[in-house]
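With one protein chain withheld, the remaining protein chains of the complex are depicted in position.
And now, subunit A:
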Amino acid sequence: MEIIKTGNLEKVVDVLKNGGLVIMPTETVYIAAVDATNERAVKKLVKYKNRPFGKPFSVGTTGLEMMKKHVEMNEAAENLYKTFYPGPITIVCQGKHKVSPGIESEIGTLGIFVTDHKLTIDVIKKLGKPITTTSANSSYKPRPFKISNLFKYLSKKQKAYIDLVIDVGEIPFHEASTVIDTTLDDPAVLRQGEIKLKNKVEVLSRSEEATQNTGKELWQKYEKHQGQRAIVFALVGPMGAGKTVFTKGLAKAMGVKEEVVSPTYDLELDYRLPTTNYKLIHIDAWRMSSDSELAELDFAKKITDKSVIAVEWADRVAEEIRKHNEEAIIVWVKIKYLPRRLRLAESRLRRAKGRSRAKAGKDNDRLISWGVI
């Protein structure tokens, strides 16, 4: 191991090219850098960090161009990059598998550390390949702002993996990089596209109460099947459209006494009915990236148990829901904000009827349509 006091570019790049491990400063912390495309170097890094298997590493690039070579940049990723450059931020995208194994996560995502730190950028530029930007500490040890602090927690064996250290003294405190995942917004996830309803029924909802009432009405319509077949209300609509509000109405009609709240975080919330053995199962697919995650919640068993299930963001997991088309009654419910042009047309109609005081479409106007596919 060699320790130098200033960033000697030639030397750093030389070491990295030969599969070496360099401890070097960034704006936030000392990092352990290796050539992210060199499998041997990455293996060495895993040993140095004392990391469990399967834990990915973030990488640094020179900028957008190199980034695009290694990951699929979707809109969210571009947006984050544009708005928050130069970070510190780590953007997780779908990787293109051009780095060494062990860098991307088990599900093929790659985290790009966005920086404008001069030495880091210069090194990557000269090397022409991304480098790992993982903090230099051993796993679960304090983040190193000083080399002496780093060495305190390293074993002899770990130190032996280091080829070069650039010690520029203590790095002033700077907030750590925020990690953010953009893959939930990937086209692959969203590809399932629009749910088309045949023979649909449409109502206009002008208030939360009206949206709840639609939930109640739909329950009354399908209640007779309870206990004979599973009933799935597959809810589709943009953020804030009223999917949870609809479910509140549904729950009230079913006799649920508890307050129905958003299941986004827990993924699934169950409500027992006071008098019977039946349950309302409220699921949210907003955080799900694939149909398999719905299956993972024992969805098939819920169907054979003849449950009543409300699924928010059902379009994200439409395939898994459709699998049960035969067994279950699946009611697709679409809620959308009423387009402005319709709102205007409607208010003109009202005016023509002499209700001149009626305001041009309110913010609460939604179109709710449902049907069984």
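The working rule: contacts are C-beta pairs under 8 Å (C-beta built on N, C-alpha and C of every residue); 3 or more make two chains touch, one makes a residue touch a chain; residues count from 1.
Methods note: contacts and distances are computed from a predicted model.
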Item to check | Hidden chain of the complex, named as in its UniProt record, picked from "PadR family transcriptional regulator", "ABC transporter substrate-binding protein", "Oligopeptide transport system permease protein OppC" or "tRNA N6-adenosine threonylcarbamoyltransferase" | outcome: "tRNA N6-adenosine threonylcarbamoyltransferase"
Next on the checklist: Touch as defined at the start, partner being the missing chain; which of A:55, A:69 or A:118 qualifies?
Outcome noted: A:55
Checklist outcome for this item: Missing-chain contact, candidates A:90, A:120 or A:307, resolves to A:90
Checklist outcome for this item: Sole touch to the unshown chain from A:37, A:115, A:182 or A:205: residue A:182
Checklist entry - Hey, which subunit A residues sit against the chain that's not shown? => result 52, 54-58, 75-77, 79-80, 82-84, 89-92, 105-107, 109, 111, 113, 133-135, 140, 143, 175-185, 238-242, 244-245, 259, 261-262, 264-270, 287-290, 292-293, 296-298, 337, 363
